[in-house]
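As structure tokens, the structure follows; a few thoughts come after it.
The complex appears here without one of its protein chains, the remainder shown in place.
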Amino acid sequence: MSEKVGVYICHCGSNIAGTVDVVELAKFAGELPGVTVSREYKFMCSSLGQELVAEDIQKQGLTRVVVGACSPHLHEKTFRRACAMAGLNPYLMQMVSLREQVSWVTEDKALALDKAKAMISGGVRRVQLQEELEPTPVPVNPNTLVVGGGVAGIQAALELADAGYPVFMVEREPSIGGHMAQFDKTFPTLDCSACILTPKMSDVGTHDKITLLSYAEVEEVTGFVGNFHVRIRKRARGVDEKDCTGCGICIEKCPRKVVDEVFEAGMGYRKAIYRPFPQAVPKFPVIDRANCTFYERGTCKACEKFCPTNAIRFDQEDSFLDLDIGNIILATGWDLFDARRLSQFGYGRLANVFTNLEFERLCNAAGPTDGKIVLRDGVTEPKSIALVHCVGSRDKTTNPQCSAVCCMAALKFGHLVMEKTQAEVTSFYIDIRAPHKNYEEFYDRLQDEGMHFVRGRVAEVTDAARRPEEEGKLIVQVEDTLVGKQRRLPFDMVVLMSGLQPRADAREVGLRFGISCSMDGWFTERHPKLDPVATMTDGIFIAGVCQGPKDIPDSVAQGAAAASRIQGMIARGTVMIEPVVATIHEENCSGCRICNNLCPFNAIEFLAEKSVSYINAALCKGCGTCVAACPAQAISGAHFNNQQINAEIEGLLYDAVRGNGGAPKPVAVPA
Amino acid sequence: MKYSYFPGCSLEKNAASYDVSTRAVASRLGMQFTEVEDWNCCGATEYVSLNLTAAYSLIARNLAQATKNTGLDQVVAPCSACYLNLRKADKVLGQDARLADRVGKALAAGGLSYKPGSLHVRHLLDVLYQDVGLEALTAAVTKPLTGLRVAPYFGCMIVRPSFHNGGEDPEYPTSLDKILKALGAEVVDYPMKAHCCGGHMTQISEDTGFEMIRRLIKGADDYQTDVIATICPMCQLNLDGFQGAMNRHFSTNYHIPVLYFTQLIGLAMGMAPKDMGIGDEIVSAAKALAKIGTAVEPEPAGPARRKKDDKSLPMPSRGGGVA
Partner (left out) sequence: MHRKSASNPFLEEVAATAPGGDALRTCLQCGTCGGSCPSGPDMDHTPRMLFAMINGGMREQVLRSNTPWYCVSCYYCTVRCPKEIPITEIMYALKRLAVRDGLYDDTTAPDFSKTFIHWVEDYGRSFELGLMGVHMIRHNPFGAFKIMDMGVGMVTKGRMGFAPTRIKALDGLKRILAKAKELEAQT
């Protein structure tokens, strides 16, 4: 039974028609075997264009459709839908990319027409062997996993929970809050960071729909969108959460003090048993076994002695939790650039050189100095402070990207310095980046308040004085580019605006979830402009700085966006899985398992009882690797089976096959 | 450990003590040096300011001559400028086909040829640090330099640009510090350790040239340095030879001797000062060297305990804020 193929050549304005003779092409197509109707039209993707197809399907009884237009990435969905609405199975339509693969890659009209003919010919042959396919609906589990308890993750969790859906939040540190909990004030409103964050943290901690798993990490993820299985490792706190009241006596009595490298950014101390900060959610402390006397020598046990509710459990072990999850949001945040990599700034060697995060802790009223801005001796108030922009940002030797927040943070620091001290503060910048709402006005405010600005990227910070007036000071050596001269300026304190960089384990974490990182290490979004919170893996979303440097409003917006997408999927209840998948024909499978480890999506499992391999259609992306690899040719790829591919090849070589008495036509060589 | 040895023009006369101490130390530590046959001047920073092809041809002739030492693919240069020139030429000729073609034709006019990448060019400091190693050095020390405060001075061309500095931090290198520590000296945390001595600037502009020297001497003096240890003859000449003129220019009165690190290694290995060329320096090292062996052993520091009222903030260990 022969098929009735309709061929539609799109002009795409002049994008295709400007290079390809679409009239001639349509005429050529009309003469191909199997083609009933062949048209060319200015914009096939328009509603009129789509109606052309629909009408022909209904009136001419078309059984197959070929559209020669742009890339399937753009309009495959459009034309599939048009066919479906006219009653033709959408997988009986084939798109031929005459734009991205022909008119956009050559200016030679003869070559373009040649290639276009070959491609249409291939499409026409292939489409006649295509089969009806149906997407599979899979149910969406309403549980969502949010990985990371910073502001982006918190926002996402609250939105989903408030909509009535269960959320599991996993946070690596003993408390949620992330970096935002470390800050003093936020720009440009100068809101107290903790004051605006802790209510949300509290909501998360008490919400009946949110299960907070703190001091925990995700060990393993299997499954597919709507149907993930996640194994969580709950690390041993050493404290029984059921008995602990959060009174804090254990912390008071603990005799071991260590430098708090995480929350206090190395500026303060904590005990071996600790809460990262007073408003920690949850309130349960954690024993840092690496620095606890009991684990080192078997003695002390002060916490256990004094705990009024007997909540200390030295022998507690990590436990595991297995969860069924529908969708996952990764909101894992960022690491600070290690300023010791740029030794010319003296961080780590010169006592009064600080990083931005250290300075936040100084300014914070709950910080190691109760909010007093002092030098490393903990006592002296600086009279002059330098803020060095772009440390580990905009720099091909370290991180090429701009970290987006440091200019604004520097302005904020300027304000805090002038509010809390009598010091003069100078910003050394390349550009002042103040793009968002009220940001430029904040810059104006700081200029007005008396902050100094020198345009020049600091070359070095040194204590080697050249002149008597430099003795005992930190010298910032810089070219004041607006003046055109090198200057050496003395300061008591230097703050390096260290950049944001991806978490050290971002790549590893991404792989665990089946998503990738871009070359610069941030998680890869599905589309940088139009789909920043989705990833190429259905069901896995990203939000916040883990997708790229951004400020708090943008992080919150992305958290909400990811939550909103998931809410939509949960409300729908099912998600359609594309039917372009591979299938293993059991009767031909010898159980060699060669395909098992080749699958980039871990979609193939081995069924031991039957001694054959099996492809999970929901995980399969139809890449074809296993199809090609199977030595018994026991695997077929739907919509890309051998007959279809061979037909397309034969079509492409149409002019070698017919005419010329069977001998191949000489290939046209570009001029 | 066998190497071709490229002394460079300075080591003939001006920096003869560097040459003498290097050869003595090398042989004691089991290194065999074969001088490059009929080597020529590397051109320092002068030729490359005048004519690109001629400059690289001048350098490449040395590389070609070095290949005549059959079986030796490592060339050691004690002078930083020679080192940078030889290593840079080898790299650039391997990357810039057109320049390599011109240089190849020029060399051919002299009956020579050189295939870029055939030799590994090393600085003497790197060879002592990596190939000999700190353990072997420590083992060879019989007269530790205790009591001597030494400022390690790298200068610029050995650590910058970074393609050739063997992984050292181009701003804050530490290999020389570690060697001096192995010799038993008290190593000064010299902030100017990788700053430039000014090269030939004293001859272009006295103000600029002498100022660059002053900064280095002052920096060492601020840290109570007894001796500055150098690894380059130009640095030695600037800091030592011109120290007097610099003092007069600025009405200062510094007196800090400048020795080659190989001279100090030799002394620590028990060799006679005369054999190390000690005494060749213009600013005499006699007083400083007399301090060796006179220091009192410092008491071993007990475990540091924070005092109750100590308000000071901890210094960064792993870098602030990184989880």
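Things to note:
Note that the chains are named A and B in the order they appear, and that numbering of residues resets to 1 at the start of each chain.
Rule of thumb we're sticking to: contacts are C-beta pairs under 8 Å (C-beta built on N, C-alpha and C of every residue); 3 or more make two chains touch, one makes a residue touch a chain.
On a predicted model such as this, the values are computed, not experimentally measured, just so you know.
Among B:Leu52, B:Val141 or B:Met315, the one in contact with the hidden chain is B:Leu52.
The set of chain A residues touching the chain not shown comprises 344, 390, 394-397, 430, 455-460, 477-481, 484-486. By the touch definition given at the top, chain B reaches the unshown chain through residues 9, 12-16, 38-41, 43-54, 56-58, 61, 92, 95-96, 99, 102-103, 105-112, 156-157, 160-162, 170-171, 195-196, 198-201, 203-208, 212, 215, 241-242, 244-245, 248-249, 279-282.
In this text, only the chains that are shown with their structure count from here on.
Between the CA-based centres of chain A and chain B the separation comes to 48 Å, rounded to the whole angstrom. Partner chain A is touched in their complex by these residues of chain B: 169, 171-172, 189, 191-192, 215, 218-219, 222, 306, 310-323.
Looking at the complex, you find that chain A touches chain B at residues 172-173, 179, 182, 257, 259, 261-262, 265-269, 335-336, 338-340, 342-344, 347-349, 351, 354-355, 357-358, 368-369, 374, 376-379, 460, 462-466, 498, 504.
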